[in-house]
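I have placed the structure first, in the form of structure tokens, so that the comments after it can refer back to it.
Heads up, one of the protein chains got dropped from this complex, but the rest are sitting where they should.
Here is chain A:
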Amino acid sequence: MTLKKATFGKTLLAAGTLMAAMTAAHAETLKIGIAGPVTGPVAQYGDMQKIGAMMAIDKINEAGGVNGMTLEGVIYDDACDPKQAVAVANRIVNDDIRHVIGHLCSSSTEPASDIYEEEGVMMITAASTSPTITEKGYELIFRTIGLDSLQGSLAAEYIKDNIKPQRLAVIHDKQQYGEGLATTVRDMLADAGIEAQMFEGVTPGDKDFSALIAKLKRNNIDFVYYGGYHPELGLILRQSREKGFDAAFMGPEGVVNSDLAAIAGDAMEGVLATAPKSFDQSPENAALVEAFKARNEDPSGPFVFPAYSAVQVMTEAMDATGKTDPYALAEHLRANRFDTTIGEIGFDAKGDLTEPTFEIYTLHADGSKTPVTK
């Protein structure tokens, strides 16, 4: 009996020591989950997110870590598959990780967000642009990438302030992406007192736009916003040039593609478009770009700098609050503005960026683009 008691006491002691050791280890490293596709068809996008987040973690560790802790990135593979994303999210929760960068594909991010929100894990996605993700009003879900739909408002602002068209036409390809943007542009401009003379759809895959162009010409249109993708806009531009219709054109990211130059030829010169900012081109990030290159990594991917910034804002919030509690961090993220590699950013109540990460570019006939100075 006494023997048993002693053993029990020793076990308790041993357990206590172990607990203490674990707590000590916790105080030294803070694990951050990086969830996205490592395998599968979109693995290259997962790689962009990974190198961005890892670079940020390394830089922060070099500078002494956060609150005396060293950060450690732990990679999880969801293969851009919603089912695997749920499994990954559960594993992250079980691994006692409470800060996640990811996921990448909107379809994976959506189901994973539910789990994180429920289990008190903070998640910042650097790549998912679907508006529905943040519409549920989550507390702990954020993103450091602009929504597709923000392009519409950015374009409308620019048209209103800089173009001031006399006779505007808004054309779209009847698909969710194109018509959605076109409707936003039309409505915002109508609110600003610029009524669209024409608002109509074309059939995706159509090749003959001569009738549409004759109509644009008849309406004396001087500015066309096109919501859609490059094949149709390319043909509209090319055929407009042939028919002597010379209004200015503007489109969303979907038209920015080297194929547009091949289709439209010279008619492409001067077309305006909204596209994600090329963060690797901005002078503030020059040193970082060098650091990526020294590691043989490509910093030009669209998700590299958003992922870097996601780690940045998370650790800045930890620094400022002195806590790692996701709820305290979330409150801090919503209340403050942050200076990051993707510029100065803030978050709204839904966890979305308050400013678009898109910029307006002028496209050129040789396929290059230059940012428009407002």
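Just so it is clear, contacts are C-beta pairs under 8 Å (C-beta built on N, C-alpha and C of every residue); 3 or more make two chains touch, one makes a residue touch a chain; residues count from 1.
As a convention for this text, contacts and distances are computed from a predicted model.
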item	value
UniProt protein name of the chain not shown, from "Carbon monoxide dehydrogenase", "High-affinity branched-chain amino acid ABC transporter permease LivH", "Putative membrane protein" or "Phosphoribosylformylglycinamidine synthase subunit PurS"	"High-affinity branched-chain amino acid ABC transporter permease LivH"
Contact with the hidden chain (one of A:208, A:284 or A:339)	A:208
Given A:243, A:334, A:350 or A:364, the one touching the chain that is not displayed	A:243
Residue in contact with the excluded chain [from A:234, A:276 or A:326]	A:234
Residue numbers in chain A that touch the chain omitted from display	174, 200-203, 205, 207-212, 214-215, 217-218, 231, 234-235, 238-239, 241-244, 259, 262-263, 265
